[in-house]
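Here's the structure we're looking at; comments come further down.
Excluded from the complex is one protein chain; the other protein chains are retained at their positions.
Entry: subunit A
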Amino acid sequence: MASAALRNQVATKWQDAFNRLNRGQPGISGLMGFSEAWSVASEFLYPKDLGDPPKDFNVQHVKAAFDVLIQCRTLPMLLENFVETMRQRQYLITRDVEAFMAEYENSNDPGIIAKLTLRLCEWYAAWAPLVELGQTISAAYVAHFQTHVFSVLPPTFAGGFKALISATLAAFTDPESVPDAALVQDPNLWQCFETLGLTERYEALISSVCYEHIENHVTGMCAGKWDEQMLSKLREWMADKVVPWMLLPYARGAKTAEEARAMLQGVGSRFDFHVCKTLCDLRTKELFDIIIDYPESAAALQDLKECLQRVDQRSQLVQSLRKANKRRLLHPGADTKDILTQYVSIIRCLRIVDPPGVLLYKVAEPIRRYLRERPDTIRCIVASLVGDGESGDSLVDDNEPIQPLQGPQVDDYMDPNWDPEPIDAGPDFRANKPSDVISTLVSIYDSKDLFVKELQVLLAQRLLAVADGNYDNERRNIEILKIRFGEGPLQVCEVMLKDMTDSRRIDQHVQQQNPSILHPTIISRHFWPSLQSSKLTMPGQFKKIQDIYAKEYTAFKPDKRLRWLPHLGTVQLKLELQDRTLNTWTLDELMSRVGLTERTASLKALFAWVDRGVLHEESSENFRLLEQAEASTVPRGAAHRPIIEDEPMASTVAQEQAAQMRVYWRFIEGMLTNLGQLPIERIQSMLKFAPGYDQTQEQLAAFLEAAQREGLVTFSQGCWKLHR
């Protein structure tokens, strides 16, 4: 039972609605008009199958109908109706999409995806209401159409779409590689993407396609190619090939070149960054080999330098190079000489990449630490300093100016060009800016005394080996080294050279007085590395020649005497052998005759004669002189020779070693003075530099313990140091 008021209200509402639809026209003609307009409009909007004949509408007519509906404020209802019919007709699109996707999944041809998008676009166009009908209808239509399309696209579509995009990109950069270039280059395609909202939806995917393309191109073009600068070429490639493509997704609707440039700016710099990053990654990965190839690979280093300015990958570079060094360089299989050569190349290369030297400092640290532990590092450095003839490529560039060694520099704050340390420099980074390679190598060790000592040993060996009296090479080297190390430390070497020339002068004088076949080198004891003394006495005619010469010498230099070092030097002998009765000597007899105390040395000497077919070993330690060559016995190998070091001489060996170790005590003392405290491994590895040192680490340990008992050294925390 409705109240009057309610009835009244309903009546008013109804009247309002009627008036709205009738638009104040007489009778119900307005209502009729509305009804007609509604059916025209819904007929117009009805989503048809693409196969159906095209609708033939009078645009004016349709517009008029929509105007009527707008006047009657029933547009929302119409839209709702339209959306509902679209939903009902969706199956048409779904059917198509499924058919295309099934085909794509069979063939994996991105062209199918292109066809699919074009087809979807046809649907879109077919169902689209007129643009003139206003924003509201179009927007609602687009939103619903896209929602629907996305809902029916299967997950494989994303993959297919990516393949399609990369095909379009490839069609720009390398047209031959794409089979149906015409299809993927269709300019309508991008219009379709845009219409369907695919560009927006798959934006990340599109840029990832581009990134991948750049990566492939950079890797393909630049890998292993170090002899020219690639970065500028890559940028050209970007400008010529990739940018025209980029116009499609990123600069649609640009009317002028100016506008397009503005639209591309952001994305362009992102891609440029990616080019640099990819190149930088590649070069970082290749860096170890680039360094090996230096200086042919200098261009690649320039590239790397430019890339590093754009991309902050310095720490990655350090880590990767350190890793490569550890794996490929710093292992027992590598020659010290090779390590040094590579280290020098690293120095040169990283100076190109990073002139302040921060990268170098970080990379070099493990190499230096490793080299310090290698026993023959100093020897190698010194050998290359004096330009050892063996290897052609010296560590030192001959063109480099020779300059004195440089210590760590103190910042000069008065320098107007002073720069602060780079931002990623570690706390212990020392700006050793223009220091040369030799200074860097020498600074591996804390003291340069070691180098001078080693140099002295090396020089001694070379001088004593020189047979023709030509020391110009050595003299020249010493002069060069004087510039580096200074006069003082090399004074010793100077004396050695002087001894050589003095010896020749003296020899000439002596030869005039009393010709002799003996040409001794007379050395100043304290200025040569300690040469082992020997108690060998020369037999018969040798002794006589020595005595005569010594007498002449004393006559020439009245205040001086000669002390022979019979175990050094060379002698050319002529042996005349004939048939004769043989006598055999035992080793012990021989030794007592020549006064040798070292059994191993005498054995070695005897075996040298055995090898020449002069002596024959009858039985163990019994030797026989072969007056007639015994062909069968001559080519005896060392196979069944007792291993000399294994001679059982237990009682005397220990004493002998102790005596030997006393010689090396001076070395140990010296190194502990120079380097503070050292672990036993270091002492052992350094002692190996000493001439003739052949003790094991256990023997050294026993000796150090003995020295500790005598209060000469102390042992704490794994290190030995001098007791003060």
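Definition applied: contacts are C-beta pairs under 8 Å (C-beta built on N, C-alpha and C of every residue); 3 or more make two chains touch, one makes a residue touch a chain; residues count from 1.
Convention: contacts and distances are computed from a predicted model.
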> Between "Translin", "V-type proton ATPase subunit a", "Anaphase-promoting complex subunit Apc11" or "Dynactin subunit 6", which matches the UniProt record of the unshown chain?
Replying inline: "Anaphase-promoting complex subunit Apc11"
> With respect to the chain omitted from the figure, which of A:151, A:512, A:570 or A:717 is a touching residue?
Replying inline: A:570
> Which listed residue, A:95, A:498 or A:604, touches the chain dropped from view?
Replying inline: A:498
>> Please identify which residue in A:107, A:461, A:514 or A:554 touches the non-displayed chain.
In response: A:554
> Which listed residue, A:377, A:477, A:546 or A:685, touches the chain dropped from view?
Replying inline: A:546
>> For a quick check of understanding: of A:137, A:242, A:464 or A:700, which residue touches the chain that isn't displayed?
In response: A:464
>> For subunit A, which positions touch the chain that isn't shown here?
In response: 464, 467, 491, 494-495, 498, 502, 517-527, 531, 533, 541-542, 545-546, 550, 553-555, 557-566, 568-577, 580, 625, 627
